[in-house]
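Shown below is the structure under consideration.
A protein chain is absent from this complex, but the other protein chains hold their places.
Chain lettering (A and B) follows the sequence in which the chains are written, and residue indices restart at 1 in each chain.
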Amino acid sequence: MTDRHVFPPLAMYAEGLACGRAGMALCQDLNFSVLSGQCLLLRGPNGTGKTTLLLTLAGIVPPLAGSWTAQGPQDEPAPVHYCGHRNAIKPRLTVLENLLFWRQVNGATGVSAEAALVEVGLGGLEDLDAGYLSAGQGRRLALARLRVSLRPLWLLDEPTAALDVEGHGLVTRLIEGHLRMGGLVIVATHDPIHLSHPAPVQTLTLENRA
Amino acid sequence: MSGFVAMLRRELALSWRGGGNVLTLVLFFVITGAIVPFAVGPDKPLLARIAPAIIWIAAFLAMLLGLDRLFRPDHEDGSLILLRQADLPLSAVIAAKVISYWLVSALPLILASPLLAVLLGMDLPAFARTLVSLLLGTPALAAFGAIGAATSVTIRHGGLIAPILIAPLSIPVLIFGVGTITAAQSSAAPLFLAALSLMAMALAPFAAALAISLAED
Partner (left out) sequence: MSIQSTPKQSWWNRIAHPGQFVAWSAPWLWPLAVLTALLFAMGLWLAFIDSPQDYQMGHTVRIMYVHVPNAWLSQFVYGVMALSALGTLVWRHPMADVSMKAAAPLGALFTALALFTGALWGRPTWGTFWEWDGRMTSTLVLLFIYLGIIALWRAFDDQLRAARIVAVFTLVGAINIPIIKFSVDWWSTLHQPASVFRADGPRMPPSILAPLFVMFAAFTLLFLALHLKSMHTEIKRRRIATLQRKAAQGHTA
């Protein structure tokens, strides 16, 4: 990953953002600003709205109050990679078919599907039915999706879930590579993530509403 | 465009490898049609007369019952959220799904309909008109069905909601479908049927996309 700053400068701001489900606020009055090459860590106990915040930023759930923007130089909303709890893998398709599908649907702007599989440690499993993958391997396949299409904004929800120690390293490598390319990462996690350059990392701790 | 083709290929591959779903639907269609004579009695002229109605009702039910497969698996494994952020517009994703749903549910039924025609004693001209009416009418059923499936996708155990919603809306399809077969004198029925299918195929992806994008998660 030698390519530097392939993404145009991007900034994400949230002002007084409140998000929740069914009209019930889970997190309120959030303010943050994240710039290109920066990572925002979302922390906090269960039920504090980390997943809902990510879904809100992905445009799936409308915010209850406040506003957020993720804009590049052309004032257009930045394309988003959302990586949620569910891996969105079809067990009847092979590993390669699964990844190739998303590469075609999301735009074949990143590395090739085969290269991405090697990168996440699934090299050699291309023709295996994805249903045979273990939970951790499924997670790796979901992460490979981030690499096959270039999108500046990553929203990762517990990316290290079900992954082993080497997998934690993989997530760290992916995030660092993305930040070097001028991308922007917002990640909700309980696991510690140690980047080699901790400077661009901000932490936002969500708390239970008393 | 390549995204649309990829979507179509994925849907077809999933259906073919989906553990005989296609076959189950065809079987349902044939059994539903073949069960009617047991209720009506082995009265051949009567059966031949109501055969178009039987075939259409069997096709109608088979297509409504298959609706749950349209979006629910994608919703449950998280694919639907990602598809909403694909480069391909959601309405195009849904259009691909409707087309592939027609290919894997309606087309097999049409191919299996000669079997029912023989069982019910239809003559050849009536059977030819049945084929035409099924070809013209089933796209509308698939398109209406997509709206129902999109509306009920986030409902837990919502499998029966979509047929309930869609059956009343599909009555015109049934009327003009059977009309195409029986009413030889009024040649307008196939035209209405084709118009209905075209309109439904053109508008349903947008309505279904709206319903899915409003459904949050």
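Note that contacts are C-beta pairs under 8 Å (C-beta built on N, C-alpha and C of every residue); 3 or more make two chains touch, one makes a residue touch a chain.
Quick caveat, the model's predicted, so the values are computed rather than measured.
Listed residues B:T151, B:T180 or B:S197: the one in touch with the omitted chain is B:T151.
Per the touch definition above, the residue from B:L61, B:I161 or B:L198 contacting the chain not shown is B:I161.
Where chain B meets the missing chain, the touching residues are 147, 151-152, 154-155, 158, 161, 164-165, 167-169, 171-172, 175-176, 179, 188, 192, 196, 203, 207, 210-211, 214-216.
FYI, only the chains that are shown with their structure count from here on.
Across the complex, chain B meets chain A through its residues 2-3, 5-7, 10, 13-14, 17-18, 76-79, 81-88, 93, 216-217.
Chain A contributes residues 21, 55, 58-62, 79-82, 84-90, 92-93, 97, 100-102, 104-107, 145, 149 to its touches with chain B in the complex.
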